[in-house]
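Could you have a look at this structure, given as structure tokens, before my questions?
Omission of a single protein chain aside, the complex is shown with its protein chains in their original locations.
Order as written gives the chain letters A, B and C; numbering starts at 1 within each chain.
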Amino acid sequence: MLGTGILKGMVETAKNFAGSYHDPERLTTVEYPEQRIASKENARQFPFLVHDTEDPMQGLRCVACQICEKECPPQCIYIVKSKDKRADYKGQMQLYPVTFDIDLSVCMSCQICVEVCPFEAIKMDTEFELSNTDRFGGLLVNKHQLAKSNEHYRKIHPTEAAVSDDALAIEVAKAKAKAKADVEAKAKAAADAKAKAEAAAAAAPVGVAATAPVPKPSAPAAAPAAAPAA
Amino acid sequence: MDGTQFMTFHDLAYDAGKTDFQRKAEVIGVGREGELLEVAMGPQHPSTHGVFRMDVVLDGETVVKLKPVFGYLHRNHEKIAENTSYLGSMPYTDRLDYFCSLTNNWAYALAVEKLAGLQVPERAEYIRLITAELTRVLNHTCLAGFLLQDMGALGTPLMYAFREREKILDLFESLTGARMMCNYMRFGGCRCDLPAGWLAEARKVVAEYPKFLDEFDALLSGNEILMARTQGVGKLSAELAINAGITGPMLRASGVDYDLRKVDNYGIYSRYPFRVPLGDHGDVYDRYMIRMLEMRESLKILEPALKDIPEGPVVDPKAKLRGFRPKPGEAYGRIETPKGELGFYLISDGSPNPYRYRVRPPSLINLTILEDMCLGQTVADAVITLGSVDIVLGEVDR
Amino acid sequence: MDDGLRNELSKQGVVVVKLEELYNWGRKNSVWPLSFGLACCAIEMMAASMARYDLARFGAEVFRPSPRQADLMIVAGTVTKKMAPQVVRLYNQMPEPKYVIAMGACAISGGPFKQGYNVLKGIDRYIPVDVHIPGCPPRPEALIHAFMTLQRKIDAQKLTGPDRARHLNADLPSEFPVPLFGEHDLVPSKNPNVWRPAVVVR
Partner (left out) sequence: METLEQTLARAAVAAPGAQLSVVKNDSPCAQHSLLVDVEHAYAVAKFLRDDPQLRLDYCSNVTGVDFLDAELSEKVKVKKVVDGVEKEVEEVKKTKRAGYLEAVYHLYSMALKHGPVILRQRTPGRADPVKVTSLTPLWRSCEFQEREVFDLYGVLFDGHPDLRRILMWDGFKDYPMRKDYAEPDDYEYEPTPHDEVLEKAKAHLPKAEVKA
């Protein structure tokens, strides 16, 4: 009969209307800003730089290798390397970024910088409330604004952060083992040399022994490792 | 013009010796004199799905000429891709057809895998199939909403469609991190594994979806106004559809059995039996119904696939993320996206950037015969005919 | 009238408001956007007006297809050079007071597509923009957040004085020249009266 299709449709909308008073399925509105949809663990908005220590600028994991700058598809990262080096989390001397700027007005949240970073230094934040009336000042963010602690990372992406922390702990353990082995090897070499020198000194006139190598304290290995607790 | 089997407006328009009006009159079969009205619909027009523009010549309310004008969203995807690494183009493919970023990802990944000879692990194939079918459901749901919006059913169907869309977008977000621009697939697999509990969530959404489809069917498919508006409107014959390179649901609505999921057997589609719905009349109603039926078939693929998915790696260990340089050569890879055949034609010269990067956009090519479908109809029908083609401007203009 | 006195009065049941506050309160709670989508962000703009995010809670559910009835232009998506004249023309057709939200990276600066030959590097080259939302695309919540930012901006506008709102100041322009299609680029490629970029030395 003509009209039954329309009536059926109206019954459907009536069901929806009535349901919207009691059926949780039909109550879809999330009243932002009072209510918020729970952030998904994988959610990503804009990159941030991870730091490990209290002072954000000292503990930045970034070593200014510029891989992300090169791989960023819209080219929205700008990095200037430092002239000097400083010890990173595992005690190795590394460069650090003097300038690290991201132009948020260009960033397309593709996460490629995170994927290519070999140092677990850049990660994706979930902050999206960034609307701004200032085009030039508000959207070009520098390293001070980008630096966020590892705790923040653990809070927003717990699973990912655990994996990243484990990887770093392994790196640190490796570095420590290597440093230890280096020290031992050096000590052994020094001991051998000393023994040789003594043997030589016994045969040769005094004064030659002074040329024997003196073991140097290995500064990088001794530096306190600012390692994250895994 | 020998070789053309079909009388189109072009054939007549370029025959000499007739006045412009005579030619138009011959095409639509009217002989009466009258004043013609030229209307530029778009680029800012609520019914043109973005910034599409049609220059329409009207005789009263009848369309006598319709010229689509493109380029208002031409954002140089191909040129940019030729200056970017292979990986760097992946997020840009999301922005082609912004409803279906995951199928776009797949098409591009497939083309690069053909170019470089990469293998995809079993689990990644399953993830690709699941996400692609979810995308198809998502796209068709939204299309039904937009089509009804064009017909004047303001609000309700689109609201219902977007309510369901959010459920699938939640799945995408918890898997890929973004709602629309997923950037999820990689050459030789996928970017990351499924998060814990994702499969259970997906199963829940898939299990509940038929309820929504029933609701939508009850609301719309039998509705007399919808039938009156769409049946017999915008007819497209099978021969013209094939010759004009129409693909996807629009081709199948004209009764041509050509679905790349069956023809090319890419991915693991051969493992799941599903039917390809075919239309009979090739009108707007058929195109609408094909999509409703395709959603049900997609759910039929999704249900067992979500059960069968094996454990294992999600990316080919040989595939490199950085410094990816395929050997010189070329490849054309294509898949069946919700809009039709999306192809990527890549030429490599051995450098990290593709030498030529071409997208074969289904939306653009499906518009080829828009004029033929609209001639002789009223301007209101031209709007719904355009709506039933299912275009996304990001893909039309790239 | 100072705040202390106002508080005291409101406790007594006497509500006193300035005309300015009343005027701005009315304006900020009935901002009607132009239904004008350009690209990907338009879909998120639609999602924001749909059931889950419900922009109607802010008095902005009435998306007007005609610029003559709209107060707010949400530039949602990539503005190409071919589209830019139309966008400026639409802006010119809107009645004052009018506001512009540049939604998404493309509208602000060209975004990921800014290297393209046909992409305008930000709509603020031709028309003034009030609020920028970074993101590609921004979440619907981000659009709502921008909306609240705009409401704050409207709330702070003055009716009188030298820094009064633009629509009350006859000296400030409310229409901007529409660029023309040139042989290689738009002519002019920017409006120097609107576009004053910061100098960044690299």
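Assume a contact is a pair of C-beta atoms (placed from the backbone, for glycine too) under 8 Å apart; a residue touches a chain by one contact, two chains touch by 3 or more.
Predicted model, so just to flag it, every value in this text is computed and none were measured.
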| item | value |
| --- | --- |
| Chains in view touching the one left out | A, B, C |
| Contacting the left-out chain in the complete assembly, out of B:Gly245, B:Pro313, B:Pro352 or B:Gly376 | B:Gly245 |
| Residue of C:Ser49, C:Thr78 or C:Asn118 in touch with the missing chain, whole complex considered | C:Asn118 |
| Selected residue (touches chain absent from view) among B:Met159, B:Leu199, B:Met292 or B:Ile347 | B:Ile347 |
| Among B:Asp97, B:Glu133, B:Asp316 or B:Asp397, residue touching the chain not depicted | B:Asp397 |
| Residues belonging to chain A that touch the chain removed from view | 69-70, 75-78, 101-103, 106, 136, 140 |
| Touching residues (missing chain, whole complex) on chain B | 1-4, 6, 8, 10-11, 13-14, 70-71, 74, 76, 78-79, 114-117, 240, 242-246, 256, 258, 263, 326-334, 341, 343, 345, 347-348, 355-356, 358, 360, 364-365, 367-369, 397 |
| Where the missing chain touches chain C, by residue | 82, 115, 117-118, 121, 181-185, 189-190, 197-202 |
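By definition in this document, only the chains that are shown with their structure count from here on.
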| item | value |
| --- | --- |
| Rounded Å distance between chain B and chain C, as computed from the means of their C-alpha atoms | 32 |
| For chain A paired with chain B, centre-to-centre distance based on mean C-alpha positions, whole Å | 38 |
| Interface hub residues of chain A, defined as touching at least two other chains | 28, 73, 108-109 |
| Numbers and ranges of chain B residues touching at least 2 other chains | 91-92, 163, 166, 181 |
| Of chain A, residues touching chain C in the complex | 28-33, 36-37, 45-46, 73-75, 78, 103-109, 128-140 |
| Interface residues, chain A side, partner chain B - complex | 2-6, 8-9, 11-13, 16, 28, 40-44, 67, 71, 73, 108-112, 115-116, 124, 159 |
| For the chain B and chain A complex, residues of the former touching the latter | 84-85, 87-92, 156, 160, 163, 166, 170, 173-178, 181, 183, 191-192, 195-196, 215, 218-220, 222-227, 321-322 |
